[in-house]
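Only one protein chain is missing from this complex, and each of the others stays in its spot.
Coming up: subunit A.
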Amino acid sequence: MNAYTSDKQFSRLLYTSALDIECCGEKPAETVRRIAEGAAEQNRLSDLTGSLLFVNGVFIQILEGPQDEVEKAFERICCDFRHVDVRLIDLINVSERLFEGWNMAFLSDDEMSSLALGDELQEIQFLAGVNASQATLQMRSLLDNHSAASKA
């Protein structure tokens, strides 16, 4: 415990996992969408915010919110066999949310996404492997860019 603990009321968790291709049959894209929708619904109920990316068959997800809710959500993911190779990249306590208002933003590199988005997603995937905090910030700015682009 340190002097800052009391301010840091939220947990932020970054993990990656791979989609188990065998479990989702013919339509991986549909499984991914279902997972994303399920996550968004669950997170709304649990007061969680964050972002879920799907790139090259790998999920990169940030979950932030009250500590016990983050832990419950992560345990749910660990019990889900649609994910394989679950890796916890980062778990920190923070004083405020970075993804305020985003129940679970979902971005994926499917055929509809633009080339630029695809590149950005790949960069984040790389960053997640080497620098967790940088990857987190990049995921945040990706949301801003993307929502600005879709409004424009």
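By our rule, a contact is a pair of C-beta atoms (placed from the backbone, for glycine too) under 8 Å apart; a residue touches a chain by one contact, two chains touch by 3 or more; residues count from 1.
Criterion: contacts and distances are computed from a predicted model.
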### Query
The complex has one chain missing from view, so what does its UniProt entry call it, picking from "L-lactate dehydrogenase complex protein LldE", "EAL domain-containing protein", "RNA polymerase sigma factor" or "ABC transporter permease"?
"EAL domain-containing protein"
### Residue in contact with the excluded chain [from A:45, A:79 or A:115]
A:79
### Task
Please pick, from A:42, A:67 or A:125, the residue that touches the omitted chain in the full complex.
A:67
### Query
Which subunit A residues would touch the chain omitted from the figure, given the whole complex?
11, 13, 15, 67, 71, 74-75, 78-79, 81, 84, 86-88, 91, 93
